[in-house]
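Left out: one protein chain. Kept in place: all the others.
Per-chain residue numbering starts at 1, and chain names A and B are given in the order in which the chains are listed.
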Amino acid sequence: MSAQQVLFDAPGPKAKRNILIGNIAGAIFVIGLLTWLVITLAERGQLEPAKWTPFLEVRTWQFFFLPGLWDTLRAAGVAIVTSVVLGLILGIGRLSHFLPIRWLAGVIVEFLRAVPVLLMMIFLWLAIGAASIMRPQDIPFIAVVTALTLYNGSVIAELVRSGVEGLPKGQREAAMAIGMTRGQSLRSVEVPQALTAMLPALVSQFVVILKDSALGYIITYTELLQNARRLGVGEGNLLQALLIAAVIFIIINFALSSLANRLSKLLSFRTAGRAKRDKDQKVLLPDATNAG
Amino acid sequence: MRTTRYGALAMAAAAALTLSACGGGGGEGEGGGAEGGEAAADSIRIGIKFDQPGLGFDEGGSYSGFDVDVAKYVAGELGYTEDQIEWVEAPSANRENLLSNEQVDMIFATYSITDTRKETVDFAGPYFVAGQDLLVPTDSDITGPEDLNGRNLCSVTGSTSAQRVKDEFAEDVNLIEQPGYAECVSLMGGGQIDAVTTDDIILAGLAAQEANQGQFKVVGNPFSEENYGVGLTKGSELCSDINAAIEKMIEDGAWEEALAANLEGVDYEPNAELNPPTPAECA
Partner (left out) sequence: MDGFLSLFEQYDVAGAFWINIQLTFWAAIWSLLLGTLLALFRISPIASLQWFGATYVNIFRNTPLTIIIAFGVLALFGQLFVSLSEDFNLNFFRLAILGLSLYHAAFVCEAIRSGVNTVPLGQAEAARAIGLSFLPAARLIILPQAFRGAIAPLGNVLIALTKNSTVAAAGSVAESAGLMKTMIEFRSDMVIPIFFTFALGFVIIVIPIGLLTTWASKKLAVAR
């Protein structure tokens, strides 16, 4: 039911007037709220120039926000690649015709999907630290990337599986007919098509990865949030620094989400899975609902 | 023809992975190739806090604080120039690991000497005696932990100091636990928190921040004794040399200078009876 206009008539003069009154009331409410916010914050000295001028200095960006952003993007970027790889492996494992592999992949996916990312990060951080296998300054990065990979890899595995299951049966039958094995058919025919179909959901999952990388600050990874905190300690403007970090996150994630939306519109006309699209929309569009 | 695209994707993924794997290590610290246990002969790895203003703080490219100054002095006495020091972040939870895995040579990170810790690591020093205390707004009437009944006290998650206040001094204190002291100080600046607790020198370091000048004071009524030692790998041979360096630092006035420079402008005197301390015998 996409054409929502059927739910109501074009507003007439009376309805227009009511809407106008409602809008004015709403605007007054919002403006009132904002005014209260600004006045209270000003009373507490949070709007003083000294709390904001540091963001105009080159040093702030050179040593805190940009390195933090770089570390956030680095962790998210690597985690995106590794979780796609892990997701493909686990997803294909779940579709295998060999029962033990299917079963094993299923158990791994269900386990990884159920454990909070934060728990995995703290565990990996402390466990790798105790195991002495890498340079200490690399441990937070590795812990963040590994935790993100394990969780998001399992989510992507489910995307792969639902994507393949959503394909028309004829695709597999055709592959079998020209003599491909089950594995060949999966690798060369089904998964590539499923990937195209699940691309929007995949990109939305990248937003989850980017957001969750912020949990790294709890294990001393110097990503955007952590650096914002460190800046806030030095300048005494923690709240303002966090606000700037939040805005940067929102901008990047909003761009990624828009990309996902655009992709889903673009691709809805060309996937081979179109035949069953309606029925599978729920599975193929968890983008909107994946709260990470 | 679909295969090609799929293969290209896999290849792109693999390539990106390889790239990032190479890029991961570089760019951090100058010690580069030093893998795990073996220390490069021409450098020394020192663990410090990166987020503790006044003690060990990452200023964006350079490090400052009392712990850092003592570490630089000691390293200098051991024959290393400042360029040869590789600074490693040593968060509280990881200090024992870093030492027992030989990933750092020394730790100067508000590291209290305790019997439990002595079972796994060695200590040189102490180079400072701190005490758990309270940081309060300048105009506060709080003079010690007993005054905290019904007041709001902030500390970091899992802090022993806050627990001690609740158990021994003020049963009805309201505890709030935050991820770091930065949050606590921010809350106290807003007036919602009456006191922050941890070691007095850490509190003084927070109060000494330019942005906090004149707003907070350390109560000066410590309710514990924390001997800050230099954490060393079990069986390390550096202990007596480090002790000699600490003694020399105290004698020639550099110790006092470092303390004054890092805690400038704060109403805080370290416990005069116990400071400066005499380093203990090496095990």
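The rule is short, and it goes like this: contacts are C-beta pairs under 8 Å (C-beta built on N, C-alpha and C of every residue); 3 or more make two chains touch, one makes a residue touch a chain.
The structure displayed is predicted, hence computed values, not measured ones.
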Shown chains touched by the missing chain? A, B
For the chain left out of this view, which of B:Q52, B:Q132, B:S161 or B:S186 touches it? B:S186
Touching residues on subunit A - with respect to the absent chain: 1-4, 6-8, 11, 19, 22-23, 26-27, 37, 40-41, 44, 46, 110-111, 113-120, 122-123, 126-127, 130, 207, 211-212, 214-215, 217-218, 225, 238-239, 242, 245-246, 249-250, 253-254, 257, 281-283, 285-286, 288-292
For subunit B, which residues lie in contact with the unshown chain of the complex? 92-93, 96-97, 152, 157-158, 174, 176-179, 183, 186-187, 190, 192-193
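Keep in mind that, in the parts below, only the chains that are shown with their structure count from here on.
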Chain-centre distance (mean CA atoms) for subunit A and subunit B, in whole Å, is 34
Along subunit B, where are the residues that touch subunit A in the complex? 2-3, 5-6, 9, 13, 16-17, 20, 23-25, 28-29, 34-37, 47, 50-51, 53, 57-61, 88-91, 93-94, 97-98, 100-104, 179-183, 185-186, 189-191, 206, 209-212
Subunit A - residues contacting subunit B, complex: 44, 50, 59, 62-64, 67, 74, 77-78, 81-82, 84-85, 126, 129-130, 132-139, 141, 187-189, 191-193, 195, 217-218, 220, 229-230, 232-239
